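One chain of protein is taken out of this complex; the other chains stay put.
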Amino acid sequence: MNMKELKFKQKSRLWEFLGEKFIAVNAFVALIAIILIFIFIFKEAVPIFTDPEIREEVTLGKMVFKQEFYEGRDAKWSWQPNSEVPKYSLFALFIGTLKAAIIAMLFAIPLGIGAAIYSSEFAGKRMREIIKPVIELLAGIPSVVLGFFALIVLATFLQNLFGLTFRLNALNAGIALGIAIIPIIFTVAEDAMTSVPRSLREAATALGANQWQVSLTVVLPAALPGLSAGVVLGFGRAIGETMIVLLASGNAAIISANFVDSVRTFSATIAAELAEVVFGSGHYSVLFFIGSLLFVFTFIINFSGDMLLTRIKSRFQGKMN
Amino acid sequence: MTSTASKIIDTGQIATNGLDFKPKTQGNIPRGLTLLAVIIIILILAIILGNIIYGGVGTINWEFLSHPPENGMESGGIVPAIFGTVFLVILMVIAVIPVGVFTAIYLHEYTSPVSRLTRLIRVAINNLAGVPSIVFGLFGLGFFIAFIGGGLDSIFYNSEGPVWGQPAIIWASLTLALLTLPVVIISTEEAIRTIPRELIEASYALGGTKLQTIIRIIIPQALPGILTGSILAVSRGAGEVAPIMFTGAAYYLPYLPSKLNDQFMEMGYHIFVMATQSPDIEATKPILYGTVLVLLILTFLLNFIAIYIRSGMRRRRASLQ
Partner (left out) sequence: MKNLLITMMLILFGAANLMSGSAVTIKGSDTLVRLGQRWAEEYMKNNPEAVIQVSGGGSGTGIAALLNGSTDVCEASRDMKEKEYKLAEKKGIKPYRVSVALDGIAVFLNESNKVKNLNFAQLKGIYTGAITNWKEVGGNDTRIIIYGRENNSGTYSFFKKQVLNKEDYSDYTQTLPGTAAVVNAVSKDKNGIGYGGIAWAKGVKFAAVAKNEDGKYVIPSLETVSNGSYPISRDLYWFFNGKPEGELKKLVNWVLSEEGQKVAEEIDYVPLSKERAKASLVK
C-alpha cells in the first residue's frame, strides 16, 4: 500500500465519520423537538406555580375548583379571563372539549370501523379501489375547510333539521370533527384487520363458518387492539383539533349536559385568546398551561395507541416465525 | 416464542369457541350495515366537495388567480395568499426533507431496529405526529420567535426594534417543518424497505463504504418515497392554519414577502379571516368559496400525485416478496 492510497483511506474514513455524525444529528431532531416542545410550553406555564403576583390572580386550585368570585354569590366555575375579577375555571373548557370529542367519536366510530370492516371483509377489488381514494381525499381536506363548511352549511342544516336553539353548538362542531377523524380510525382499523394472518381465517372457514362469522368470531377479536388503537388515536386528534371547533362550536364556555349547547374547547381558547394577551401576564401563563395539558394528554393517548399497535404486530408476527 | 405461541392458541381458541355456526345466508345484515357506513362516508365527501365546487367554480378565473384582494377583500383575487403559501411550503420542504430523510436512513442503516435508542426515536416520531397543531403554534411562538429570534436580536441588533424576534415566514415554515417531519420520515422509511437488500449488500461487497452506499444506492432508490413524503408534507402544510396564526401569517399585506423575516398571507388563514372578519359576508362569499376551492384543488392534486407514486412503489415491493 503506497502513501497516496493510505491518505485516501484516511480521508474517506474521516468522511465516513463525519457523515455518520451528521446523519445521527438529524435523527435526533424528532426526539429533541418533542422534549423542547414540552419544555418551552411548560416553561411559560410555570409562573402559575411560582410567581406570587400571578398566583394572586390564578392558581391551580382556582382553575380546577368552584370559586366564590364575588362575596355573597354562589361559588361556580367560570371562564372570564378579561374581567375585573379574572376567572380561569378550566372545568368549563374541559366539559366543552369533552362534549365535542364525544360527539365526534359517536359519529366517527360506527362509520370508520364499519367502513373498515366492509373494506377488509366484504369488498371486492373494485369496491376497495373506490373506498381507498375516498378516505384519502377525506383525510386531505384541510381542517379550516371543514370548519368553514360546518360554519356556513352544516350549522344551518342541523338547526333547521332539529330546530336547535343555538346554531353553532357541540353537535355541529362534533360532527365536523368526526368527519376529520374518520380517516384515522378507518386506516388504523383496516390495517389491523387485513394484517390478521390468513391461516386464522382458513381455519375458521374449514370449521364451517361463513364469511361474516369468520369476521365476527376470528378477525374482529384478533384485530381488536388495532381497532382500539384507531379509536384512541382518533380521540387524540379530536381533542387537539383547533380550526374546526374555533369556527363551528360557538365558543361559549357553558357548563351543561346538553349536547346542543355551544361549547368552548381548550384548543379554540388558545387560538382565540393568545393573540391578545400581554406577554408574561397570568392569562398568558394559563393559555400555555392549557397547551401543556393538551400536549401531555395527547402524548399519553398516542403512547397508548402505539402500545396497542405494537401488541397486534407482535401477536401476528409471532405467528409467522 | 412460547408466549407468542400461547397467544396464537388464544386467538385460535376464539374461533373454536364459536363453533355453532349458522347457515351461510346470515352475513347479509352485517354486510349491508357496513356497506351503509361506506356509502355514508362517500355521501359526506360528495356533499362537501359538491357544495364547495358549486359555490366556488364561478369565481375562479384568471383575474382571481392573478390579482391581489381589493376593496377590503370584497373583490379582487388571492395572489398574495397563493404566493405566500407557496413560499411557505418551499421553505418548509427545504428544512424538513434532509432531516426526515436522514432520520429514516439512520434508523435503517446505523442502528439495530430493536435497540433502545431506535425505539426511543420511534416513540418521539409517533408522538410528534400526534401533537395538536395549536401546540405547535405555541411552540413556534415560544421557541422560534421569542427564544431563537429574540436571542438573535439581542446579540446582533441590540437597540433596534425586533428584526427576527417577531412573526415571520421563516418561523412559520420551521414550525410547519416540525409538524410534517413524521410524514417525511414514515414515507422515506417505507421506500427504504422496498430497496432489495441484495442491492445494498452488493454495494458493500464491492467495497463501498456506508456513506457511499447511502449516497449512491439508498437515496436514489428511495427517491420515489422521499418525493411522496415531500408531497404529502406540502399538502398537509399548505392546509394547516393553527400553527401559523401566531408565527407569521398576516391579515393583509400590500406586497409579496421577499425576505425571510417578512410576514405573509396564506390561503388557509385567508379563508379563516374572510369567514370571520370580512365586513360583508354575503358579498365575500364567492371569493371565500373560490379560495376554498383553490386550496382544495391544490391539496387534492398533491395528494393524488403522492398516492400515484406510492402505489407504484408498493407494487414494486409486492413483486419483491
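We just call them A and B in the order they show up, numbering each chain from 1.
By our rule, contacts are C-beta pairs under 8 Å (C-beta built on N, C-alpha and C of every residue); 3 or more make two chains touch, one makes a residue touch a chain.
Remember, predicted model here, so these are calculated numbers, not experimental data.
K.L.:
Which candidate, A:L111, A:L158 or A:I254, sits in contact with the chain we can't see?
P.N.:
A:I254
K.L.:
Write down which of A:V214, A:L246 or A:V260 is the residue touching the left-out chain.
P.N.:
A:L246
K.L.:
Which residue among B:A46, B:L260 or B:L301 touches the omitted chain?
P.N.:
Looking across B:A46, B:L260 or B:L301, the contact with the absent chain belongs to B:L260.
K.L.:
In the full complex, which bits of chain B touch the chain not displayed? Write them out.
P.N.:
Residues 70, 72, 91, 94, 157, 160-163, 165-167, 250-255, 258-263, 273, 275-283 of chain B touch the chain that is not shown.
K.L.:
On chain A, where is the contact patch with the chain that was removed from view?
P.N.:
Residues 78-84, 87, 92, 156, 165-168, 246, 250-255, 261-262, 264, 272-273, 275-279 of chain A touch the chain that is not shown.
As a working rule, only the chains that are shown with their structure count from here on.
K.L.:
Provide the C-alpha centroid distance between chain A and chain B, rounded to the nearest whole angstrom.
P.N.:
The computed centroid separation for chain A versus chain B comes out at 15 Å.
K.L.:
Mind listing the chain A positions that touch chain B in their complex?
P.N.:
Counting only chain A, the residues touching chain B are 12, 15-16, 19-20, 22-24, 26-31, 33-34, 36-37, 40-41, 43-44, 110-115, 117-119, 121-123, 127, 130-131, 133-138, 140-149, 151-153, 179, 182, 200, 203-204, 207-213, 215-218, 221-222, 233, 236-237, 239-243, 247, 267, 270-271, 274-275, 287-288, 291, 294-295, 298-299, 301-303, 305-306, 314-315, 317-319, 321.
K.L.:
For a test of understanding, state which residues of chain B touch chain A in their complex under the given definition.
P.N.:
It comes out as residues 1, 3-5, 7-8, 11-12, 14-19, 21-24, 26-27, 30-31, 33-38, 40-42, 44-45, 48-49, 51-52, 98-99, 102-103, 105-107, 110, 120-121, 123-139, 141-143, 147, 178, 181-182, 185, 209-211, 214, 235, 238-242, 245-246, 268-269, 271-272, 275-276, 288, 292, 295-296, 299-300, 303, 307.
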